[in-house]
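A single protein chain has been omitted; all remaining protein chains appear in their positions.
First chain written, first letter: the chains are A and B, and each begins at residue 1.
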Amino acid sequence: MGSPLRIVNGRVYDPANGVNGAVQDVCVRDGKIVADVPPDAKRIDAAGMVVMPGGIDIHCHIAGPKVNLARKVQPETHQDDVQLRTRLTRSGTGGTVPSTFATGYRYATLGYTTAMEAAVTPLGARHTLEEFHDTPVLDKGFFVLVGNNLLLYRLLQEGRREELRHALAWWLKVTKAYAPKLVNPGGDEMWKGQRNANITSLDDKIGSFDLTPRRVIAAFIEAGNELGLPHPVHIHCNNLGHSGNVETTLETMRLAEGRRAHIAHIQFHSYGAAAGKSQSNPTSRARDIIEYINTHPNISADVGAVMFGPATIMTGDAPLAYMLRRFGGNKWVNADTENESGCGIVPFRYQDRVYTNALQWAIGLELLLLSEDPWRMVFSTDHPNGGSFMSYPRLIRLLMDRGYRKEQMAHVNQKALDRSALRDCQEREYSLSEIAIITRAGPARLLGLTDKGHLGVGADADVTIYEEDEDKEKMFSAPRYVIKDGELIIEDHELRADHQGRLLHVAPDYDPQIEQVIEPFFEDFYTIRFANYPVDDRYVPNGQIIPTTPSVAAAPATAGTRT
Amino acid sequence: MTLTLTLRTAPTVPLEADVLSPDRLSGVSALEAAKLTVVHGNQRADLGEFFQVGGAADGELHLTGDLAQVKQIGTGMARGRIVVHGSVGMHLGAGMTGGEIVVEGDAGDWVGPEMSGGRIVVKGNAGHMLGSARRGSQIGVRGGEIVVFGNAGNEVGNGMRRGLIAIGGDAGDFAGVNMLAGTIVVLGRLAWRAGAGMRRGSIISMHPAELLPTFSYACDYAPEFLRVCLRHVRGLGLTIADSHVNGRYQRWCGDGIELNRGEVLILDSAGTASRS
Partner (left out) sequence: MGENLKVVRDATCTFCGCVCDDMHLTVDLDQKRIMKAENACILGKAWFREHGIEERPLALIGGRTATTEEAVEAAAQILAQARFPLIYGLSDTTCEAQRVAVAIADMIGGTVDTTTSVCHGPSGIAFEGVGESTASLGEIKNRADLVVFWGGNPAEAHPRLFSRYAVTPKGMFIPNGRKDRTVVLVDVRRTPSTPAADIFIQVKPRSDFEVLWALRALVKGRKVDPSIERRTGVSLAVLEDLVARMKSCRFGVFLFGMGLTMNRGRHFNSGALLALATDLNEFTHWVAKPVRGHGNVTGADNVVSWQTGFPFGVNFSRGYPRFNPGEFTSVDLLTRREADAALIIASDPADNFPKAAIEHLRRIPVITLDPKATPTTQLAQVAFTTATYGINVSGTVYRMDDVPITLRPAFESPYPSDEQVLTAIRDRVRALLGGNRLPAGAPVAAAS
């Protein structure tokens, strides 16, 4: 946990506690923020520096089966971007899908201390946890894919809503997941079962099931809210990437009917359709989306911004990846998981001269610049889908520095800018406090992580100290110090220690009777035994259960204990 | 003056000597050169531990000895000349952009991977992956020339996009596989599956070759570009008969699975090509 530590003279940005650039001490002891430490405690002089909570990535793809496939399929991107071993730390390789060790260290060198892997098949949970074991520094959790689950579809089809909720809780608990994730609900069944078809509207029939995406989404939002999860159902809407998908996105948000829901990488879901002959070209409908979110406090979103350069499309939305395969330079990966999910991977590159890419870049910025509540429109690139997490500093500069933004806008496809409203939000510049919200305090609040995203007494001692710089990209690229759980990981911009972060997961209660419903389904349709499916505690050497606050279940949830 | 390096102590495990490039040795004395770092297995070593160094660097580098265990000579080289009196290990002239490398003996696998300019001449045989793309990469040689007097292994010019590869002897399987453009001349025999997946580009053979079912016979002709090309190859030292220069060639188009805009040209007197 490191020795007691006092950070002095830094300008502190702790928006959750109303601290906005005040020079004040931050004290750390036993892995927590404390009110005071003895006078002989080690000091960090942060004069001329900015002190923030450690960064939190609410939506990224960093570990598990699909990530490993994406690594394997791009050796050529690893060879030119290597991570050397040091006496203490492991070597690795980068590219847009770095090896596990490189992922942990590189996030840390950007000042990030927590990250949520956003799409894991239940069958791949064990694999994901094994990769997490080898992903240093970060605290991690994952969202488990439930929106194309055939047993849950059967229960829903038969109107067994109670059992659906218990089964959802079972799935969250036995996989050690953090939140339920829906990806293109219904799409995988169309893809796998209907000759590579897809869902095109919320009212399509899902293959041979008497179900529609509308019913599926509504049911999961309801069940997630009833379970009182720290983070609500995390939704990757239907029609990602398609022109005119804004209607689907708005309709999906309406389905929440005031209940909590989180919309993932909403940039990719904010497209109108151009009029006339270029109908297939998307336009920006960011304004409609942001207006809805500004006026509906039950909805939150992460932006899914795009940055030009290399990326990897990596998604549970298999039909989408197939649509994009011609951009993959001959490479396309598809991976179906029985009863649970699909998956697609395509190497990709966003180019500033390409209309659609420039529009996507513009919409990401637009959404953030138009947002009135930074607490509910938080930062992400859906790494590595919209670009690597290594591009965060540049995106932050684009938000904070309108001169730079204007300069960059001059380089991109101008027709795309014509179809966006980015030129109308030229004035706004994000403040350091707002950056602290969209990269730390906001994600922590949306995830229900009360010990994170702030520097109040009792918070996890995850602290990042940046040297102030006019060039915000430079500033956010290389913090001077990073403290994780009270331990100095980065000092003078360099890795000084290795560290094993925690697994954050939920363990909602469920009626044990539900196993009588689930087990026969396994006997018939799975190729792994029911008894061998739950992930045991050996895969979580350093776990932390985040409590749930159920509104309907009889038994109270387990308290937030570390295991 | 030339910088001369003579192998004195053979490395016990592979030696990576990417420092052996005229650009990187420019203006370096023999004494300084001997102190340059090479990688011997997993440890650093001085160049002088293995080589007797003499002369001074003026853009030309002469290496003598059996350097089959020495990899990455001429990596990223942009100008100057390397002459090797002996054989060399893998990755000769990797990613080179200019200059010339002449090897009197044999070269290992991966000669000139993803090079974009300059020339590599191997007087002996070359290994597999001559002028090839790295694994996972779609684009191989982007320019420059590779000449092998002897035989070359499999996957000559994998993913090649521009430039010339000329082989005096035989080429292994999958010559010109996934070629995007450029020219491969094989004076000896083409082994199996030449041009598989090629989009554009030319593969020239002086002997009958069995082609894939996705290649189709188009015509017989004596293309002018080929005469120019072959005279150029003759100038590089390979033995080109007048009958090669002036001969007629069967033109086979392929690969039908891809754009079908590549060609395999087979010298007519060589007898008929056949489909596989």
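Everything below uses one rule, namely that a contact is a pair of C-beta atoms (placed from the backbone, for glycine too) under 8 Å apart; a residue touches a chain by one contact, two chains touch by 3 or more.
Just so we're clear, the structure is a prediction, and the values are computed from it rather than from any experiment.
Given that one chain is not shown, which residue among A:Gly193, A:Gly309 or A:Gly456 touches it?
Residue touching the absent chain, from the options given: A:Gly193.
Which residue among A:Trp332, A:Tyr392 or A:Tyr430 touches the omitted chain?
That would be A:Trp332, which touches the missing chain.
In the whole complex, not just what's shown, which of A:Pro15, A:Pro65 or A:Pro213 touches the removed chain?
Of these options, the touching residue for the absent chain is A:Pro65.
Residue-wise, where is chain B in contact with the chain that is not depicted?
Residue positions of chain B that touch the missing chain: 12-14, 16, 18, 24, 37, 39-44, 69, 72, 75-76, 90-91, 94-96, 109-110, 113-114, 128-129, 134-136, 138, 173-174, 177-178, 192-193, 196, 210, 212-214, 216, 256-257, 274-276.
Determine and list the chain A residues touching the chain excluded from the picture.
That gives, for chain A, the contact residues 63, 65, 67-69, 71-76, 78-80, 82-93, 95, 97-102, 123-124, 126-127, 130-131, 133-134, 150, 191-193, 195-196, 208, 322, 328, 330-339, 345, 524-529, 531-532, 535-536, 538.
Criterion: only the chains that are shown with their structure count from here on.
Any idea how many Å lie between the Cα centroids of chain A and chain B?
About 47 Å, centre to centre.
For chain A, which residues are in contact with chain B within the complex?
That would be residues 73-77, 79, 329-330 of chain A.
Within their complex, state which residues of chain B touch chain A.
134-138
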